[in-house]
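A single protein chain has been omitted from the complex, and every remaining protein chain is retained in its original position.
Entry: chain A
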Amino acid sequence: MAFRVITMKSGAMMATARYLTRRNMTHGGSCCGNHHHHHPPFERKKQQSCSRSLSGFWRFNSTKASAVDVYSSDEDVTNTNHHQGLDFPGGHVSYTHSLNFISKSSTQNRVPCYRVLDDNGVVIRSSSGDLESQLQQQPLISQQTALKIYREMVRLQVMDTIFYEAQRQGRLSFYLTSTGEEAISVASAAALSSDDVVMPQYREPGVLLWRGFSLREFADQCFGNKDDYGKGRQMPIHYGSNKLNYFTVSSPLAFEEACMTQLLLCLNSYLQGDFHAGLNFAAVTESPVVFVCRNNGWAISTNVSEQFRSDGIVVKGQAYGIDSIRVDGNDALAVYNSIRAARQMAVNQGKPVLVEFLTYRVGHHSTSDDSTKYRPMDEIEHWKVTRNPVSRFRKWVEGNGWWNEDEESELRSATRKQLLQAIQAAERTEKPFLEEMFTDVYDETPSNLREQQEQLREIIKRHPKDYPSDIPV
(Lines give C-alpha, C1' and ligand atoms only; values in the text may rest on other atoms or scores of the structure.)
Protein backbone atom coordinates (compact mmCIF):
# COMPACT_ATOMS: atom_id res chain seq x y z
CA MET A 1 0.00 0.00 0.00
CA ALA A 2 1.32 3.33 -0.94
CA PHE A 3 0.58 6.01 1.59
CA ARG A 4 1.80 9.40 0.78
CA VAL A 5 3.34 10.36 4.07
CA ILE A 6 5.48 12.98 5.62
CA THR A 7 9.15 12.51 5.74
CA MET A 8 10.84 14.60 8.32
CA LYS A 9 14.07 14.06 10.03
CA SER A 10 14.30 13.95 13.74
CA GLY A 11 17.69 15.47 13.40
CA ALA A 12 20.03 16.64 16.07
CA MET A 13 18.27 19.84 16.86
CA MET A 14 19.43 21.21 20.11
CA ALA A 15 17.45 23.39 22.42
CA THR A 16 20.37 25.74 22.72
CA ALA A 17 20.01 27.05 19.17
CA ARG A 18 18.97 30.64 19.23
CA TYR A 19 15.87 31.95 17.60
CA LEU A 20 16.09 33.08 14.05
CA THR A 21 16.19 36.82 13.98
CA ARG A 22 12.61 37.78 13.74
CA ARG A 23 12.13 39.77 10.61
CA ASN A 24 11.21 43.32 11.21
CA MET A 25 7.72 43.34 9.82
CA THR A 26 6.69 46.94 9.65
CA HIS A 27 3.22 47.88 8.79
CA GLY A 28 2.76 46.61 5.30
CA GLY A 29 6.45 46.25 4.78
CA SER A 30 9.51 44.24 5.57
CA CYS A 31 13.17 44.82 5.54
CA CYS A 32 16.20 42.64 5.44
CA GLY A 33 18.66 42.74 8.27
CA ASN A 34 22.41 42.73 8.19
CA HIS A 35 23.10 45.47 5.76
CA HIS A 36 23.46 49.19 5.77
CA HIS A 37 21.05 51.62 4.28
CA HIS A 38 22.24 54.67 2.52
CA HIS A 39 19.54 57.12 3.37
CA PRO A 40 19.27 60.80 2.94
CA PRO A 41 17.59 62.80 5.62
CA PHE A 42 14.09 62.46 4.46
CA GLU A 43 10.81 63.18 6.01
CA ARG A 44 8.96 59.96 6.49
CA LYS A 45 6.31 59.72 3.89
CA LYS A 46 2.86 59.99 5.28
CA GLN A 47 1.65 56.51 6.01
CA GLN A 48 -0.57 55.28 3.26
CA SER A 49 -4.04 54.90 4.54
CA CYS A 50 -5.64 51.67 3.78
CA SER A 51 -8.95 50.11 4.31
CA ARG A 52 -9.25 46.66 5.63
CA SER A 53 -12.15 44.61 4.50
CA LEU A 54 -13.57 41.89 6.62
CA SER A 55 -11.62 39.35 4.64
CA GLY A 56 -8.37 41.05 5.54
CA PHE A 57 -7.56 42.17 2.05
CA TRP A 58 -5.48 45.35 2.11
CA ARG A 59 -6.31 48.06 -0.35
CA PHE A 60 -4.36 51.21 -0.69
CA ASN A 61 -5.59 54.63 -1.55
CA SER A 62 -2.41 55.35 -3.34
CA THR A 63 0.48 53.25 -4.46
CA LYS A 64 2.51 56.02 -5.92
CA ALA A 65 6.20 55.83 -5.16
CA SER A 66 7.46 58.67 -3.08
CA ALA A 67 9.86 61.19 -4.58
CA VAL A 68 13.51 60.73 -3.70
CA ASP A 69 15.54 63.71 -2.60
CA VAL A 70 19.20 64.00 -3.40
CA TYR A 71 21.07 63.29 -0.22
CA SER A 72 23.82 65.40 1.20
CA SER A 73 27.42 64.40 0.84
CA ASP A 74 28.15 64.25 4.52
CA GLU A 75 25.47 61.59 4.98
CA ASP A 76 26.48 58.88 7.37
CA VAL A 77 26.67 55.78 5.26
CA THR A 78 25.82 53.53 8.17
CA ASN A 79 22.57 55.35 8.76
CA THR A 80 19.95 52.64 8.99
CA ASN A 81 16.98 54.93 8.70
CA HIS A 82 14.39 52.73 6.99
CA HIS A 83 11.72 55.30 6.61
CA GLN A 84 12.51 55.94 3.00
CA GLY A 85 10.72 53.40 0.96
CA LEU A 86 8.35 52.46 -1.76
CA ASP A 87 4.70 51.65 -1.91
CA PHE A 88 3.69 48.65 -3.88
CA PRO A 89 0.55 46.55 -3.67
CA GLY A 90 1.13 44.66 -0.45
CA GLY A 91 2.44 47.61 1.49
CA HIS A 92 5.18 50.00 2.23
CA VAL A 93 8.61 48.53 1.87
CA SER A 94 11.97 50.04 2.58
CA TYR A 95 14.49 49.82 -0.12
CA THR A 96 18.13 49.03 0.04
CA HIS A 97 21.18 49.53 -2.10
CA SER A 98 22.74 46.32 -0.92
CA LEU A 99 22.43 43.20 -2.95
CA ASN A 100 21.93 40.87 -0.02
CA PHE A 101 20.03 37.66 -0.16
CA ILE A 102 18.11 36.41 2.83
CA SER A 103 20.07 33.36 3.78
CA LYS A 104 18.32 30.08 4.27
CA SER A 105 18.32 28.81 7.80
CA SER A 106 21.51 27.04 8.75
CA THR A 107 22.02 24.19 11.17
CA GLN A 108 23.47 26.62 13.67
CA ASN A 109 20.54 28.91 13.50
CA ARG A 110 17.50 26.68 13.96
CA VAL A 111 14.31 27.56 15.74
CA PRO A 112 14.65 26.24 19.27
CA CYS A 113 12.36 23.64 20.69
CA TYR A 114 10.10 24.27 23.67
CA ARG A 115 10.19 21.66 26.41
CA VAL A 116 9.18 21.50 30.04
CA LEU A 117 10.54 18.15 31.22
CA ASP A 118 14.07 16.97 30.70
CA ASP A 119 14.81 13.44 29.51
CA ASN A 120 14.49 12.15 33.06
CA GLY A 121 11.04 13.55 33.56
CA VAL A 122 12.17 16.44 35.73
CA VAL A 123 10.83 19.94 35.21
CA ILE A 124 13.58 22.12 33.83
CA ARG A 125 14.31 25.10 36.01
CA SER A 126 15.37 28.13 34.14
CA SER A 127 16.97 31.12 35.76
CA SER A 128 16.13 33.41 32.87
CA GLY A 129 12.93 35.39 32.80
CA ASP A 130 11.57 33.78 29.71
CA LEU A 131 8.14 32.33 29.12
CA GLU A 132 9.16 28.86 30.15
CA SER A 133 10.16 29.84 33.60
CA GLN A 134 7.07 31.93 34.00
CA LEU A 135 4.95 28.92 33.26
CA GLN A 136 6.81 26.89 35.77
CA GLN A 137 5.79 29.18 38.54
CA GLN A 138 2.26 27.85 38.31
CA PRO A 139 0.99 24.32 38.49
CA LEU A 140 1.45 23.00 35.03
CA ILE A 141 -1.45 20.67 35.09
CA SER A 142 -3.85 19.14 37.57
CA GLN A 143 -3.12 15.73 39.00
CA GLN A 144 -6.33 14.40 37.55
CA THR A 145 -5.55 15.57 34.05
CA ALA A 146 -1.95 14.43 34.27
CA LEU A 147 -2.98 10.96 35.38
CA LYS A 148 -5.58 10.71 32.70
CA ILE A 149 -3.00 11.71 30.09
CA TYR A 150 -0.61 9.13 31.43
CA ARG A 151 -3.20 6.37 31.56
CA GLU A 152 -4.30 6.98 27.99
CA MET A 153 -0.71 7.00 26.80
CA VAL A 154 -0.21 3.61 28.43
CA ARG A 155 -3.44 2.29 26.98
CA LEU A 156 -2.37 3.52 23.56
CA GLN A 157 0.93 1.71 23.96
CA VAL A 158 -0.79 -1.52 24.95
CA MET A 159 -3.40 -1.16 22.20
CA ASP A 160 -0.68 -0.71 19.61
CA THR A 161 1.18 -3.79 20.84
CA ILE A 162 -1.86 -6.05 20.84
CA PHE A 163 -3.29 -4.92 17.53
CA TYR A 164 0.10 -5.16 15.92
CA GLU A 165 0.41 -8.74 17.17
CA ALA A 166 -3.09 -9.49 15.91
CA GLN A 167 -2.09 -8.37 12.45
CA ARG A 168 1.01 -10.52 12.58
CA GLN A 169 -1.20 -13.45 13.49
CA GLY A 170 -3.29 -12.81 10.42
CA ARG A 171 -6.37 -11.71 12.28
CA LEU A 172 -6.16 -8.14 11.01
CA SER A 173 -5.28 -7.13 7.50
CA PHE A 174 -3.27 -4.08 8.49
CA TYR A 175 -2.24 -1.93 11.44
CA LEU A 176 -0.23 1.20 12.12
CA THR A 177 1.21 2.15 15.51
CA SER A 178 1.90 5.44 17.26
CA THR A 179 4.91 4.06 19.04
CA GLY A 180 7.18 6.83 20.19
CA GLU A 181 4.56 9.50 19.54
CA GLU A 182 2.01 8.75 22.22
CA ALA A 183 2.43 12.07 23.98
CA ILE A 184 1.45 14.13 20.96
CA SER A 185 -2.01 12.80 20.31
CA VAL A 186 -3.04 12.25 23.91
CA ALA A 187 -1.71 15.44 25.46
CA SER A 188 -2.97 17.54 22.53
CA ALA A 189 -6.44 16.16 22.98
CA ALA A 190 -6.21 16.91 26.69
CA ALA A 191 -5.52 20.54 25.92
CA LEU A 192 -8.54 20.86 23.64
CA SER A 193 -12.20 20.89 24.44
CA SER A 194 -14.43 18.08 23.29
CA ASP A 195 -16.16 20.47 20.90
CA ASP A 196 -13.00 21.17 19.00
CA VAL A 197 -13.09 19.39 15.67
CA VAL A 198 -10.06 17.30 14.85
CA MET A 199 -8.97 16.43 11.34
CA PRO A 200 -6.35 13.74 11.80
CA GLN A 201 -3.75 12.14 9.61
CA TYR A 202 -3.65 8.53 10.78
CA ARG A 203 -1.27 8.33 13.71
CA GLU A 204 -3.46 10.08 16.26
CA PRO A 205 -5.78 7.51 17.83
CA GLY A 206 -4.69 8.98 21.16
CA VAL A 207 -7.16 11.77 20.50
CA LEU A 208 -9.97 9.25 20.25
CA LEU A 209 -8.79 7.42 23.33
CA TRP A 210 -8.81 10.64 25.28
CA ARG A 211 -12.30 11.50 24.10
CA GLY A 212 -13.72 8.15 25.10
CA PHE A 213 -13.61 5.94 22.03
CA SER A 214 -13.75 2.44 23.47
CA LEU A 215 -11.33 -0.37 22.76
CA ARG A 216 -14.23 -2.26 21.30
CA GLU A 217 -14.96 0.57 18.90
CA PHE A 218 -11.34 0.56 17.76
CA ALA A 219 -11.50 -3.19 17.27
CA ASP A 220 -14.77 -2.98 15.36
CA GLN A 221 -13.23 -0.64 12.83
CA CYS A 222 -10.11 -2.76 12.49
CA PHE A 223 -12.19 -5.83 11.81
CA GLY A 224 -14.63 -3.95 9.60
CA ASN A 225 -17.65 -5.57 11.19
CA LYS A 226 -21.24 -4.35 11.25
CA ASP A 227 -20.58 -2.22 14.32
CA ASP A 228 -17.80 -0.33 12.59
CA TYR A 229 -19.00 3.22 12.11
CA GLY A 230 -17.27 3.16 8.76
CA LYS A 231 -19.34 0.14 7.72
CA GLY A 232 -16.36 -1.92 6.74
CA ARG A 233 -15.40 0.26 3.84
CA GLN A 234 -11.91 1.29 4.82
CA MET A 235 -8.71 -0.38 5.97
CA PRO A 236 -7.96 -0.70 9.68
CA ILE A 237 -6.98 2.42 11.64
CA HIS A 238 -9.26 4.63 9.51
CA TYR A 239 -11.31 5.60 12.52
CA GLY A 240 -13.87 8.36 12.59
CA SER A 241 -16.44 9.59 15.03
CA ASN A 242 -18.82 12.45 14.54
CA LYS A 243 -19.90 12.03 18.15
CA LEU A 244 -16.34 12.78 19.26
CA ASN A 245 -15.70 15.44 16.57
CA TYR A 246 -13.00 13.39 14.90
CA PHE A 247 -13.12 13.36 11.12
CA THR A 248 -12.67 9.97 9.50
CA VAL A 249 -9.09 9.20 8.59
CA SER A 250 -8.31 9.19 4.89
CA SER A 251 -5.15 7.90 3.34
CA PRO A 252 -4.27 10.57 0.77
CA LEU A 253 -3.38 13.15 3.38
CA ALA A 254 -5.18 16.03 1.84
CA PHE A 255 -6.28 19.04 3.77
CA GLU A 256 -9.71 20.33 4.12
CA GLU A 257 -9.74 23.05 6.60
CA ALA A 258 -11.61 26.10 7.53
CA CYS A 259 -14.70 26.23 9.23
CA MET A 260 -14.40 29.85 9.88
CA THR A 261 -16.13 29.80 13.19
CA GLN A 262 -14.97 26.69 14.90
CA LEU A 263 -11.62 25.62 16.10
CA LEU A 264 -10.11 22.89 14.04
CA LEU A 265 -7.06 20.85 14.75
CA CYS A 266 -5.33 19.58 11.67
CA LEU A 267 -2.71 16.91 11.64
CA ASN A 268 -1.59 15.93 8.25
CA SER A 269 1.04 15.66 5.66
CA TYR A 270 3.12 18.75 5.47
CA LEU A 271 4.77 18.20 2.18
CA GLN A 272 1.68 17.87 0.06
CA GLY A 273 0.69 20.89 -1.98
CA ASP A 274 -2.49 21.31 -0.08
CA PHE A 275 -0.60 21.92 3.15
CA HIS A 276 0.62 25.11 1.60
CA ALA A 277 -2.81 25.90 0.24
CA GLY A 278 -4.37 25.14 3.60
CA LEU A 279 -2.03 27.32 5.60
CA ASN A 280 -2.36 30.17 3.17
CA PHE A 281 -6.13 29.97 3.12
CA ALA A 282 -6.30 29.78 6.88
CA ALA A 283 -4.14 32.85 7.16
CA VAL A 284 -6.09 34.86 4.60
CA THR A 285 -9.49 33.86 5.96
CA GLU A 286 -8.28 34.20 9.56
CA SER A 287 -9.66 30.83 10.45
CA PRO A 288 -9.21 29.58 14.01
CA VAL A 289 -7.28 26.47 13.09
CA VAL A 290 -4.39 24.89 14.92
CA PHE A 291 -2.15 23.08 12.50
CA VAL A 292 -0.22 20.34 14.20
CA CYS A 293 2.75 18.69 12.63
CA ARG A 294 4.26 15.48 13.94
CA ASN A 295 7.76 15.81 12.61
CA ASN A 296 8.83 12.27 13.35
CA GLY A 297 11.75 12.06 11.01
CA TRP A 298 10.42 9.57 8.51
CA ALA A 299 7.91 9.08 5.74
CA ILE A 300 8.12 5.32 5.39
CA SER A 301 11.76 5.09 4.38
CA THR A 302 12.35 8.64 3.28
CA ASN A 303 13.91 10.79 5.93
CA VAL A 304 13.66 14.52 6.30
CA SER A 305 16.81 15.39 4.43
CA GLU A 306 15.16 13.97 1.34
CA GLN A 307 11.93 15.80 2.00
CA PHE A 308 12.86 19.41 2.53
CA ARG A 309 15.78 21.72 3.13
CA SER A 310 14.10 24.27 5.31
CA ASP A 311 14.44 24.30 9.08
CA GLY A 312 11.69 21.80 9.56
CA ILE A 313 8.10 22.86 9.30
CA VAL A 314 7.95 25.63 11.88
CA VAL A 315 9.54 28.18 9.56
CA LYS A 316 6.87 27.61 6.97
CA GLY A 317 4.33 29.08 9.32
CA GLN A 318 6.04 32.41 9.25
CA ALA A 319 6.19 32.26 5.47
CA TYR A 320 2.42 32.11 5.40
CA GLY A 321 1.89 34.77 8.01
CA ILE A 322 1.08 32.31 10.76
CA ASP A 323 2.40 32.28 14.31
CA SER A 324 4.21 29.06 14.93
CA ILE A 325 6.16 27.19 17.53
CA ARG A 326 8.44 24.19 17.71
CA VAL A 327 7.87 21.82 20.61
CA ASP A 328 9.43 18.67 21.99
CA GLY A 329 6.75 16.18 21.00
CA ASN A 330 8.03 13.56 23.43
CA ASP A 331 7.35 15.83 26.39
CA ALA A 332 3.70 15.45 27.34
CA LEU A 333 3.70 18.61 29.41
CA ALA A 334 5.21 20.67 26.62
CA VAL A 335 2.64 19.25 24.23
CA TYR A 336 -0.15 20.10 26.61
CA ASN A 337 1.06 23.62 27.30
CA SER A 338 1.72 24.47 23.69
CA ILE A 339 -1.59 23.21 22.35
CA ARG A 340 -3.40 24.96 25.13
CA ALA A 341 -1.68 28.21 24.27
CA ALA A 342 -2.16 27.71 20.56
CA ARG A 343 -5.83 27.01 21.06
CA GLN A 344 -6.24 30.13 23.09
CA MET A 345 -4.56 32.22 20.42
CA ALA A 346 -6.66 30.71 17.68
CA VAL A 347 -9.94 31.17 19.50
CA ASN A 348 -9.32 34.55 21.10
CA GLN A 349 -7.57 36.14 18.18
CA GLY A 350 -9.36 34.33 15.38
CA LYS A 351 -6.31 33.20 13.50
CA PRO A 352 -4.43 30.04 12.61
CA VAL A 353 -1.47 28.75 14.56
CA LEU A 354 1.14 26.18 13.58
CA VAL A 355 2.72 23.82 16.07
CA GLU A 356 5.58 21.58 15.02
CA PHE A 357 6.22 18.66 17.34
CA LEU A 358 9.62 17.12 17.01
CA THR A 359 9.53 13.43 17.71
CA TYR A 360 10.66 10.09 16.35
CA ARG A 361 8.71 7.28 14.76
CA VAL A 362 9.90 4.33 16.80
CA GLY A 363 7.68 1.78 15.14
CA HIS A 364 7.73 0.74 11.54
CA HIS A 365 5.62 2.88 9.29
CA SER A 366 2.99 0.16 9.38
CA THR A 367 2.64 -3.59 9.36
CA SER A 368 3.64 -3.48 5.72
CA ASP A 369 7.00 -2.01 6.54
CA ASP A 370 10.24 -3.25 8.08
CA SER A 371 12.17 -0.16 9.00
CA THR A 372 15.34 -2.02 9.90
CA LYS A 373 15.91 -2.14 6.19
CA TYR A 374 16.59 1.54 6.01
CA ARG A 375 17.68 2.65 9.46
CA PRO A 376 19.99 1.22 12.10
CA MET A 377 18.62 -0.87 14.94
CA ASP A 378 20.52 1.03 17.57
CA GLU A 379 18.91 4.28 16.47
CA ILE A 380 15.48 2.73 16.94
CA GLU A 381 16.49 1.31 20.30
CA HIS A 382 17.82 4.63 21.47
CA TRP A 383 14.55 6.37 20.86
CA LYS A 384 12.53 3.48 22.17
CA VAL A 385 14.33 3.30 25.46
CA THR A 386 16.09 6.55 26.25
CA ARG A 387 13.70 9.00 24.62
CA ASN A 388 10.44 7.24 25.29
CA PRO A 389 7.67 9.76 25.93
CA VAL A 390 5.63 7.40 28.09
CA SER A 391 8.38 6.48 30.51
CA ARG A 392 9.51 10.09 30.64
CA PHE A 393 6.09 11.27 31.70
CA ARG A 394 5.80 8.32 34.06
CA LYS A 395 8.88 9.52 35.89
CA TRP A 396 7.27 12.87 36.39
CA VAL A 397 3.92 11.56 37.70
CA GLU A 398 5.72 9.07 39.93
CA GLY A 399 8.00 11.83 41.12
CA ASN A 400 4.90 13.71 42.25
CA GLY A 401 3.70 10.68 44.13
CA TRP A 402 0.71 10.26 41.87
CA TRP A 403 1.59 6.87 40.44
CA ASN A 404 3.39 3.71 41.37
CA GLU A 405 4.53 0.37 40.07
CA ASP A 406 1.47 -1.54 41.18
CA GLU A 407 -0.89 0.78 39.44
CA GLU A 408 1.28 0.55 36.37
CA SER A 409 1.18 -3.20 36.11
CA GLU A 410 -2.48 -3.27 36.94
CA LEU A 411 -3.31 -0.79 34.23
CA ARG A 412 -1.28 -2.63 31.65
CA SER A 413 -2.67 -6.04 32.43
CA ALA A 414 -6.23 -4.76 32.64
CA THR A 415 -5.90 -2.98 29.33
CA ARG A 416 -4.38 -6.01 27.73
CA LYS A 417 -7.21 -8.16 28.97
CA GLN A 418 -9.85 -5.70 27.74
CA LEU A 419 -8.19 -5.54 24.39
CA LEU A 420 -8.06 -9.27 23.94
CA GLN A 421 -11.72 -9.45 24.82
CA ALA A 422 -12.52 -6.62 22.45
CA ILE A 423 -10.63 -8.30 19.65
CA GLN A 424 -12.35 -11.60 20.22
CA ALA A 425 -15.74 -9.98 20.31
CA ALA A 426 -15.07 -7.83 17.26
CA GLU A 427 -13.74 -10.79 15.35
CA ARG A 428 -16.84 -12.80 16.10
CA THR A 429 -19.23 -10.01 15.18
CA GLU A 430 -20.60 -10.43 11.72
CA LYS A 431 -19.64 -8.21 8.87
CA PRO A 432 -21.92 -5.50 7.45
CA PHE A 433 -24.58 -6.49 4.98
CA LEU A 434 -23.62 -6.49 1.33
CA GLU A 435 -26.09 -3.68 0.83
CA GLU A 436 -23.74 -1.37 2.70
CA MET A 437 -21.37 -1.43 -0.22
CA PHE A 438 -23.95 0.56 -2.16
CA THR A 439 -25.18 3.02 0.43
CA ASP A 440 -23.63 6.40 1.25
CA VAL A 441 -22.15 6.86 -2.20
CA TYR A 442 -24.83 9.50 -2.38
CA ASP A 443 -27.40 10.48 0.20
CA GLU A 444 -29.88 8.27 -1.64
CA THR A 445 -28.98 5.24 -3.70
CA PRO A 446 -29.31 6.06 -7.41
CA SER A 447 -30.77 3.70 -9.99
CA ASN A 448 -27.45 2.60 -11.46
CA LEU A 449 -26.31 1.33 -8.07
CA ARG A 450 -29.60 -0.43 -7.41
CA GLU A 451 -29.19 -2.14 -10.76
CA GLN A 452 -25.61 -3.14 -10.07
CA GLN A 453 -26.59 -4.55 -6.73
CA GLU A 454 -29.24 -6.75 -8.33
CA GLN A 455 -26.82 -8.00 -10.94
CA LEU A 456 -24.25 -8.75 -8.28
CA ARG A 457 -26.72 -10.69 -6.19
CA GLU A 458 -27.61 -12.86 -9.14
CA ILE A 459 -23.99 -13.74 -9.67
CA ILE A 460 -23.46 -14.47 -5.99
CA LYS A 461 -26.48 -16.75 -6.04
CA ARG A 462 -24.99 -18.75 -8.86
CA HIS A 463 -21.46 -18.94 -7.44
CA PRO A 464 -21.76 -18.59 -3.68
CA LYS A 465 -18.49 -20.39 -2.99
CA ASP A 466 -16.49 -17.73 -4.81
CA TYR A 467 -17.46 -15.07 -2.32
CA PRO A 468 -16.57 -14.53 1.36
CA SER A 469 -19.10 -16.30 3.48
CA ASP A 470 -18.86 -13.88 6.36
CA ILE A 471 -20.56 -11.04 4.50
CA PRO A 472 -24.30 -11.48 4.88
CA VAL A 473 -26.02 -11.08 1.58
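In the analysis below, a contact is a pair of C-beta atoms (placed from the backbone, for glycine too) under 8 Å apart; a residue touches a chain by one contact, two chains touch by 3 or more; residues count from 1.
Going forward, contacts and distances are computed from a predicted model.
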| message | I notice the complex is incomplete. Of the names "U6 snRNA-associated Sm-like protein LSm1", "WD repeat and HMG-box DNA-binding protein 1", "VPS33A core subunit of CORVET and HOPS complexes" or "3-methyl-2-oxobutanoate dehydrogenase (2-methylpropanoyl-transferring)", which is the UniProt protein name for the chain that's not shown? | response | "3-methyl-2-oxobutanoate dehydrogenase (2-methylpropanoyl-transferring)"
| task | With the full complex in mind, choose from A:G180, A:G230, A:G312 or A:P389 the residue touching the hidden chain. | result | A:G230
| query | Among the options A:A319, A:A414 or A:V441, which residue touches the chain absent from this view? | reply | A:V441
| task | Consider the whole complex, including the chain that is not shown, and state which of A:S105, A:T285, A:S391 or A:T429 touches that chain. | result | A:T285
| On chain A, residues whose C-beta touches the chain left out of the figure | 53-55, 57, 197, 199, 228-231, 233-234, 238, 240-242, 247-248, 250, 252, 254-260, 262, 264, 273-274, 277-278, 280-281, 284-285, 439-444, 446-448
